[in-house]
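Below you'll find the structure, written out as structure tokens, and then a few comments.
What you see is the complex with one protein chain gone and the rest in place.
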Amino acid sequence: MMAMSSSRPYTPRRALMYVPGCDARKVAKIPQLGADCVCLDCEDGVAANMKEAARRDIRAVLDTQGVEFGSSECSVRVNSVESGLCREDVLAVLGGPNLPSAIHLPKVASREQLLYLSSCVREAVGRPLTTKLGLIMFIESARSLLDMDAICRAAWEVSEEGGDLVPEAVVFGSDDFCADIGATRTGDCSEVLVARQMLVLAAKAHGLQAIDAVHIDYKDTEGLWRQAEEGARWGFTGKQVIHPGQVATVQAAFSPSRERVEWAEALLEAHRASQEEGKGAFSFRGAMIDMPTVRQAENVLRIGGRNK
Amino acid sequence: MMAMSSSRPYTPRRALMYVPGCDARKVAKIPQLGADCVCLDCEDGVAANMKEAARRDIRAVLDTQGVEFGSSECSVRVNSVESGLCREDVLAVLGGPNLPSAIHLPKVASREQLLYLSSCVREAVGRPLTTKLGLIMFIESARSLLDMDAICRAAWEVSEEGGDLVPEAVVFGSDDFCADIGATRTGDCSEVLVARQMLVLAAKAHGLQAIDAVHIDYKDTEGLWRQAEEGARWGFTGKQVIHPGQVATVQAAFSPSRERVEWAEALLEAHRASQEEGKGAFSFRGAMIDMPTVRQAENVLRIGGRNK
Partner (left out) sequence: MMAMSSSRPYTPRRALMYVPGCDARKVAKIPQLGADCVCLDCEDGVAANMKEAARRDIRAVLDTQGVEFGSSECSVRVNSVESGLCREDVLAVLGGPNLPSAIHLPKVASREQLLYLSSCVREAVGRPLTTKLGLIMFIESARSLLDMDAICRAAWEVSEEGGDLVPEAVVFGSDDFCADIGATRTGDCSEVLVARQMLVLAAKAHGLQAIDAVHIDYKDTEGLWRQAEEGARWGFTGKQVIHPGQVATVQAAFSPSRERVEWAEALLEAHRASQEEGKGAFSFRGAMIDMPTVRQAENVLRIGGRNK
């Protein structure tokens, strides 16, 4: 994993849970979810004639702070740039004193779309932000997956050229992707095997989190565990969930093992010792350790610590 | 799937069957094949010293119309550009009043080859065609698979700059591909898993059909079904066949399910209603429907209707 400079702290996103912005009943349950990242949704979870209501309700959730997110990140998914709804979403959602931690952009297809989102954010907040917002990008078509390397590069460039968003994660939108390539979703996900590993590859090449497909059958805990555990082994850092009952299983699968936590603790101890001696790179258990690995270890503890 | 403008109607190609152009016995059986696409072959199915005969015989089949293709598409595979035989093939095959529906170009490697084929076609027909011919491209090497995105883009550009061919399909030439990368063909195709899913990905990113590898063992109906059904699930739209006995199995695997046909019928009904109300995009079963999806539904019915 590349290390990218960012003024934002690392936010683990093992379980990413959507809550339709205009569904008061589900919004009220947010404090009980325990998901790492809660996404107030303006897009697929909201019907066309409810878009206005969703924007308004999300703004209210942010302003009144009547909802306790606890340790969950509060984020918002706007509609895609090509939908024509994106700017209105951003203006409404960011048009108040309290901002979400991150913005999800669906169906990312080009640098132009990223520039457009960036300009919408600036228009909404009216000034460069001191703490930037996280940017979470959805890959949902054959074209976007083929262009993902260029899209991620563009996201970093737009960010570094003064944008208010910092790219942090890529999400695999498997249902739209399968519809796009004409594939049929199955339980073992064999039809998206290559797509999933390509997405991890491109995300990690750009220092981004990779968030896996949703497991639709929310009663199938065993299948969920199998799929989540496989994703974690392949390098995904988290998974989308569609039901509160999926959160704990997914978080367990994406939490570092006891061995991994022990490795991270020992490595950071060796790093501290090496720093005190004024050395740069240092050797640990036979491997030369560089800063990306040190940060990886820090992230392991950040996630592992949560779970204790 | 992207929607590309084309004056040609959509041609389903679930089963693509080769018939050596110079094999009179096999040509005579074409009316009984029932394959969606019959390919009169000048290339691999024809020995080096029979190339002239194949051209002449294909011309005769086209001219005299002594062969009833029925609902099968009549198409021709010329030799690759690098073989040095392509121009003579095209001049002979297109040098008469009746033209095939589509041209198959093997071992496509570059934009230059596509321009060359296009110039051969124009030379043969002597005028811009009012109904363009379909272009079916074969990916058969590591280099071509890596370049496939660029090759498909070039095919569309050559077509849109006044060419007489419209790109419609990409075929996976698995045997040449395996020889090229030094792989061994096996029954489960695990050695080309990534190649097959990459080919679907690039084809669908360019709105093209993806036609899967041939199953060599023509007596193994069960293995054929498994492979065809897998290909259909992964997003392939059809499969090459080498024996008449494979046609029905392959067509069944690549036909839309009853649920899919029902979805398409209902979606097109909703589309008609929305058109009458003067609306653009419309919502159907919770999803916003755009024109590519409408065309997808039309294609489902075109194939599904055949099968009834």
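To keep things simple, chains are lettered A and B as they appear, and every chain counts its residues starting from 1.
The criterion applied here is as follows: a contact is a pair of C-beta atoms (placed from the backbone, for glycine too) under 8 Å apart; a residue touches a chain by one contact, two chains touch by 3 or more.
Fair warning: this is a prediction, and the values are worked out from it, not measured in the lab.
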Have a look at A:A47, A:A60, A:A205 or A:A248 and name the one touching the chain we're not showing. A:A205
Listed in rising order, the subunit A residues that touch the chain left out are 1-2, 149, 193-194, 197-198, 200-202, 204-205, 230, 232-235, 237, 283, 286-288, 293, 296
Over the whole complex, note the residues of subunit B touching the chain we left out. 44, 47-48, 83, 141-143, 145-146, 178-184, 186, 190-191, 193-195
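As a convention for this text, only the chains that are shown with their structure count from here on.
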Roughly how far apart in rotation are subunit A and subunit B when fitted on CA atoms, stated in degrees to the nearest 5? 120
Between subunit A and subunit B, the Cα-mean centres are separated in Å by 39
